[in-house]
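The complex appears here without one of its protein chains, the remainder shown in place.
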């Protein structure tokens, strides 16, 4: 059942934080700091919202030790903890937790008799499960989702409506593949025949492995490998409309934001952030902890821990300055022309003197 | 029944325009101006096609008052009206109108008994309607489409094949969600845990509201809000493969062209045009009537009525000049090097004199 009320002291205990103010107040809502009213708890982690602390109407705010020093209304108590955003996430998860219902296997689903289904699965109407597929305990297959021949879906994983896992792929535990996501579609590989224009397909006989705790957003696509495998590492989160090509390897704990893409055979390390609409060319290595900026076009290896921007992408801080300088180009041109004229004038003065 | 013939005078009356030429001619087709032949009516609104007026074989052309002054063949009559493109649209809608057929509820659909269905709905095979969903009168749910628990679909709205509206969302009247569109999927929000790489999901407990008269293209995705709502305003048209993040607000009458994206919590005003493959970062405001150029990357607020281009995007006309100047960079570099050499020569002449 969702939680609807907690004392501030209980919240502080739950999050292992410390109360500054009144531990006895009753909290009945979790709200954004701008929208919070009496009875609500909010959090501040983004710098943009630090100012809100002075004027918030929230009864309590989750803050970091530094922010705890700042002025806040008398009617507002604080819970001080190292990572207020994580605290907010934990609290919100606790409050909104709803136990899973087991509805079982719909008579409108199509389940191959050779498939193995775990305990307490939900197989909703219009779900297709192919031969020899293995569905773990407590898996939810939403309407229209598809598990191909021989694929394995780990425990507690969710396939959204119309999500597709093609044959012989593997999805780990506690994953969520959102509506329309396609895992294990053929990679884009052809031997070009420029004479006839009838390019010959390279058979895509590899597979795709999605490790545990991965989310893949709506209508995103992760191709299977031609040979070997495409792999998305544990805990990586992928947004909507993202494309991963064949034999791509993505490490653990990465974020891939909407409409970004990684081309075939590229390797993305652990803890990498790829921002929206960025693209990584094929056969490129992105080091651990790297940050690829929004709309970046990456054609060369990116070292661990570095940050790149632009297309072609280069080192982030320099790239920011360089890209910002583009708007000065008409001015540069004018100044350059002016300098050339002054040079001519000087040269003619000197030559005539 | 589709219309197959109208007199030019009838057309002029229907569009509230004026005939220049023969009002008695019989029009039997509506065609593009380049393809139009005797018996056909065409329109000219795009400047590119003004030249075609002199040589068209169309029996009639819809034109604006200015174009009515230009020379045109004797065999061509004109219908003069303020907005010829709108006139063309009205006429084509009139000619191609086909009354909707009511086929009712397919026995192959899965409709929860608690869902409320309006009059004359079409619920086609493999449609899933969850508990407590409300489906308005004359709604068409095409095969494989999905309406989650508690969602409301307004009158005369169409869900294309495999379109998905997740739980507790609201879609207005006369909307069209095309094939594979996904409304109300979870926003992309996590409290990052950089140590373990196992980021904690922020529950996405808000919803998505699509107001009336909205179109959302094939395989586009509109996430639900973490808290509060994501909203698309009345009359806004969204193309294919577009992404709207959580808590995005889009105003009325906007156009979002294919493969563009708006990140979480950004606000797009009324009458905004976002061109193809453009991206708007999170927490940004786009003013009413603004134009975001193709492939623009917008990281800062855009004032009402302005037009921006480039990535990072800046004011449109200046941006056009600046981006065009990029191709001159090798020349600039050469000229700069040359100027430096000439400076050195002058400096050494002067210092030795």
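Note that the chains are named A and B in the order they appear, and that numbering of residues resets to 1 at the start of each chain.
Following the convention adopted for this analysis, contacts are C-beta pairs under 8 Å (C-beta built on N, C-alpha and C of every residue); 3 or more make two chains touch, one makes a residue touch a chain.
As the structure is a computational prediction, the values presented were derived from the model and not from experiment.
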| item | value |
| --- | --- |
| Residue in contact with the excluded chain [from A:32, A:136, A:154 or A:180] | A:180 |
| Which residue of B:144, B:172, B:264 or B:287 touches the chain not shown here | B:144 |
| Residue touching the undisplayed chain, where the options are A:84, A:160, A:235 or A:279 | A:279 |
| Positions on subunit A where the hidden chain makes contact | 108, 110, 126, 128, 144, 146, 162, 164, 166, 180, 182, 185-186, 188, 190-194, 196-203, 205, 219, 221, 223, 227-228, 241, 243, 245, 259, 261, 263, 277, 279, 281, 283, 295, 297, 299, 310-312, 314, 318-319, 321-323, 325-326, 328, 332, 335-336, 339, 342-343, 346, 349-350 |
| Residues in subunit B touching the chain absent from view | 31-32, 35, 48, 83, 85-86, 88-90, 92-93, 96, 106, 108, 124-126, 142-144, 160-162, 176, 178-180, 213, 215, 217-219, 234-235, 237, 239-241, 252-253, 255, 257-259, 270-271, 276-277, 294-295, 323-324, 326-330, 332-333, 336, 339-340, 343, 346-347, 350 |
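Please note the rule applied: only the chains that are shown with their structure count from here on.
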| item | value |
| --- | --- |
| Between subunit A and subunit B, centroid-to-centroid distance (C-alpha), Å | 26 |
